[in-house]
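With one protein chain withheld, the remaining protein chains of the complex are depicted in position.
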Amino acid sequence: MSFNTFGRMFRVTTWGESHGPALGATVDGCPPGVPIDEGMIQHWLDRRKPGQNKYTTQRREPDEVKILSGVFEGQTTGTPVQLMIENTDQRSKDYGDIAEKFRPGHADITYWQKYGIRDYRGGGRSSARETAARVAAGGLAREAIKALVPGVEITGYMTRMGAHEIDRERFDWDQIDQNPFWVPDAQAAETWAEYLDGLRKSGSSVGAVIEVVAKGIPAGLGAPVYGKLDTDLAAAMMSINAVKGVEIGEGMSAAMLTGELNADEIFMGNDGKPVYSSNHAGGILGGISTGQDLVVRFAVKPTSSILQTRQTITKSGEATEIITKGRHDPCVGIRAVPVGEAMMACVILDHLLMHRGQVGENRGQIG
Amino acid sequence: MSFNTFGRMFRVTTWGESHGPALGATVDGCPPGVPIDEGMIQHWLDRRKPGQNKYTTQRREPDEVKILSGVFEGQTTGTPVQLMIENTDQRSKDYGDIAEKFRPGHADITYWQKYGIRDYRGGGRSSARETAARVAAGGLAREAIKALVPGVEITGYMTRMGAHEIDRERFDWDQIDQNPFWVPDAQAAETWAEYLDGLRKSGSSVGAVIEVVAKGIPAGLGAPVYGKLDTDLAAAMMSINAVKGVEIGEGMSAAMLTGELNADEIFMGNDGKPVYSSNHAGGILGGISTGQDLVVRFAVKPTSSILQTRQTITKSGEATEIITKGRHDPCVGIRAVPVGEAMMACVILDHLLMHRGQVGENRGQIG
Amino acid sequence: MSFNTFGRMFRVTTWGESHGPALGATVDGCPPGVPIDEGMIQHWLDRRKPGQNKYTTQRREPDEVKILSGVFEGQTTGTPVQLMIENTDQRSKDYGDIAEKFRPGHADITYWQKYGIRDYRGGGRSSARETAARVAAGGLAREAIKALVPGVEITGYMTRMGAHEIDRERFDWDQIDQNPFWVPDAQAAETWAEYLDGLRKSGSSVGAVIEVVAKGIPAGLGAPVYGKLDTDLAAAMMSINAVKGVEIGEGMSAAMLTGELNADEIFMGNDGKPVYSSNHAGGILGGISTGQDLVVRFAVKPTSSILQTRQTITKSGEATEIITKGRHDPCVGIRAVPVGEAMMACVILDHLLMHRGQVGENRGQIG
Partner (left out) sequence: MSFNTFGRMFRVTTWGESHGPALGATVDGCPPGVPIDEGMIQHWLDRRKPGQNKYTTQRREPDEVKILSGVFEGQTTGTPVQLMIENTDQRSKDYGDIAEKFRPGHADITYWQKYGIRDYRGGGRSSARETAARVAAGGLAREAIKALVPGVEITGYMTRMGAHEIDRERFDWDQIDQNPFWVPDAQAAETWAEYLDGLRKSGSSVGAVIEVVAKGIPAGLGAPVYGKLDTDLAAAMMSINAVKGVEIGEGMSAAMLTGELNADEIFMGNDGKPVYSSNHAGGILGGISTGQDLVVRFAVKPTSSILQTRQTITKSGEATEIITKGRHDPCVGIRAVPVGEAMMACVILDHLLMHRGQVGENRGQIG
């Protein structure tokens, strides 16, 4: 069941609302002996933190994580790790208007229809603030992965913002951390900044595509038929607020290819491991990792809270208009980059543990 | 854990390999009192059955389902329903070559790397034959939905085959069942037939996009944050063999829209229920159904088994070539249409039961 | 998987250690609209609270619960409820000795052998303090049950303390709350007080049997074959610290009966519901509730921390002796009474929700 839980062995349950006293992640199943402290998790939270530049919400949240359990003398003990982030800048008065009106594109109306009660302040449970808890859990997952399989690298970046897509020929890993959009191209960063400035000033917003790549993943992770690695990645990414599409490797474009163009040919590498002519598969065949880079992409819809008048209804069913003031991201996809990385980390760790559980060490050698 | 289980309350565990004696679905959690017999399930299996036209594998399988448990005097009893399909046309001799060689684009190599043992006959567990069990379970799910919420309709169709996409202006629901591609356009059906004939004769294959729409879904299904309806749909579709991308509503294109174009405005309908100006959301907001049509799309990669020479390696690590003879679909996406419908049915039923469990009847009224 | 999670639809994940900053319960799946506030939960915590009389540990913990999420304007919203209890009286210095030595009868040695690291302060995760989180969750479960099925009453009491067993002829429900042992017999309360005083002064401890009865439970809760109501109750009670045996109805004594003595005969009651000649079954047949009282019993072993010299070993494998000073309960069974009630409440709520999910309202009428 576990509506608010993600994962099978490394299980993350997030809790909390945008304007409650705190939110967090209850993490069960983490291996013992993983070196961890609050600073190591804070590092990742700081990347997602709002208010860092003019392209993200101006809500000022320090997003300081506290480890309340499961860690002793700097290491995980194997018992549940409680990661709590207190809300400090809640400004509930900003949100009085939406108690009665449903914002188009938001979960206001569906939460109401489902539960008959909703914490409307800042979107309550459906707020993107929930993703802070995911990033915290992802920070822990990264350290656990490091302890199990050295050399794994998980990197997210934007490949599209609205009308603008990156030029793969200009892809530069080193640029990703150098601009507010995590775009792997210095030139694009400039163009995008101008573009988003325009949208922001006009009170509009825009969608984005984020790609997350994991390098150094061993072959053999994942499991048929419903525990496939790509199945779990698709669920992980689709569960992020505002995501409307998920792709593995070639993704939707695979539909346009012929068999001979799509299937990656296999060769023997010099290190005795298989190598592939290409990676249309995104590192996954039959739901199980090949050892190539894992490549996942997801689309984030434009922020629904915009400064333009929209038609909607009230709780009592009357037609009305709404302009969503308050503090919002013109492109919520920006802050989805660290969230996508975090979900990738959680899924990989979960599958590392499950594989070790069922199979032990990889068994099938080639050659 | 449950690698081979899908769902939370309506739980489907599939089992079986392509060339074993049988395969099937163990279905737990079905409501009692649902009228069902083998014919009602057979109806859906017949739609997926191979060998029905020249565009699908020539393997001759009657795909006859037997209900071994959980049904008494024509109704479900609330105990597990075992749906078994015996394999009859296995022709193992066809597959001798692939015992040693890994077919590019197939799960051969990853199963080997994961488990160190694999049933290579016809792809074993990773064969598309597994989807017959899903269709059987989906047939049961459809009847259970009918008993709970009359009027739900679930329809899948192809919107793209390789280079060809449908023209939405010519969309005709009545055409879907009238051609081998489940394409909602008689003219496209002809063009596609010619196109696929060409590919088939050249020993090639091609990918496809399938869209599945569910009408008549009540508002309020789904649950934050990891039990979202779209999360479960994404997992369900991505778990189907050869799927590489999943979209809800606007899907990947949502990234290209601005907020004012994307968010569906809300009005009050004459029947006292909300109506929307559009359905970019695909019927889901914040992971919960709005009452609009659920719209899911997924991309199926081209069949990897093609009659062209491909480079690969053997189990002992030697370079070699492979041509996959045998009986294969030039566009495996065709038979994915009933599978996508079945997965949609299973997810909807599961969420109907979970909603009823946690919330009872819908509680939030508007107006 | 979910090592620290209990339940299927009403899911309780507890977290925290005896001497960390806090502990708590993350509760997922609670129905929306349940009236709740901190006082209503505190009521039950106060019953379990240590230091209330000379028979329980002298650790002074206010055990004040804070609701951090999932409640809005006095009602549950259907999203996760975080119940946090801060630790205030930790006195870590008391526990220095046990960092190196394993206390006989405690989890010290097995946690070490499993994880290679343990928070030894006060028993860490294996401390009975964890049960405070269960009681908090149970308090919420009670309110949710009340909203679903009015009239359910869950009452626990002691039926044995060491050598002393209650005399069923003298059973008096009104006495249960009138003495520190929750024993339904004023006379026994006096005898037991004297008996336990003696044990306490000699630095010894003693075991107990607790019986928990639930009245007003509708027929039809529970599910074959592994989701039986008695299976879940057995797991719930056995998961409480120090419990070594669980019985339903006649329990272990059922082995001594003949069929004609054991099987409860069925009659038709005046209210059109079945009545039974007796309740050897403890209210459960075939894993499903009959509508009679649910009767569960469990045995709690004597506190292992005693003021007597015991042989043990150190982490480095050397033989040594240990006397466990510190603050301990001479009969930990006393405080297990509210814990047993809480677990009963959680199991009943979980099954109410699951039954409603799969079946809706009870379907099988008699007569």
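Annotations for the structure displayed:
For clarity, chains are labelled A, B and C in written order, and residue numbers in each chain start from 1.
The rule is simple: a residue touches a chain if its C-beta (ideal position, glycine included) is under 8 Å from a C-beta of that chain, and two chains touch if they have at least 3 such contacts.
Here the structure is a predicted model, which is why all the values come from computation and not from measurement.
When the missing chain is restored to the complex, the residue among C:66, C:146 or C:301 that touches it is C:301. Interface note for the absent chain: among C:34, C:98, C:183 or C:208, the touching residue is C:208. Contact with the chain not shown here comes from a single listed residue; of C:125, C:142 or C:335, that residue is C:125.
Only one of B:28, B:63, B:108 or B:260 touches the absent chain when the whole complex is considered: B:28.
From the options C:35, C:74 or C:116, the residue with contact to the unseen chain in the full assembly is C:116. For subunit C, the residues touching the absent chain in the complete assembly are 1-6, 8-9, 14, 102, 104-107, 109-118, 125-126, 130, 160-163, 199, 204-209, 219-228, 230-235, 237-239, 241, 243-268, 272, 274, 277, 280-282, 284-291, 297, 299-306, 308, 310-313, 315-319, 333, 354-355, 358-359, 362-367. Residues of subunit A that touch the chain left out of view are 1, 9, 29-33, 78-79, 223-224, 353-354, 356-360, 363.
With the whole complex as reference, residues 1-5, 8-9, 11, 13-17, 20-24, 26, 28-29, 32-33, 66, 68-70, 72-73, 75-82, 84, 114-119, 124-125 of subunit B touch the missing chain.
Here, only the chains that are shown with their structure count from here on.
The geometric centre of subunit B is 45 Å away from that of subunit C, both derived from CA atoms.
Subunit C has its Cα centroid 38 Å from the Cα centroid of subunit A.
Computed from the mean C-alpha positions, the centre of subunit A lies at a distance of 26 Å from the centre of subunit B.
Annotation for subunit C: residues 1, 9, 29, 32-33, 78-79 touch two or more other chains.
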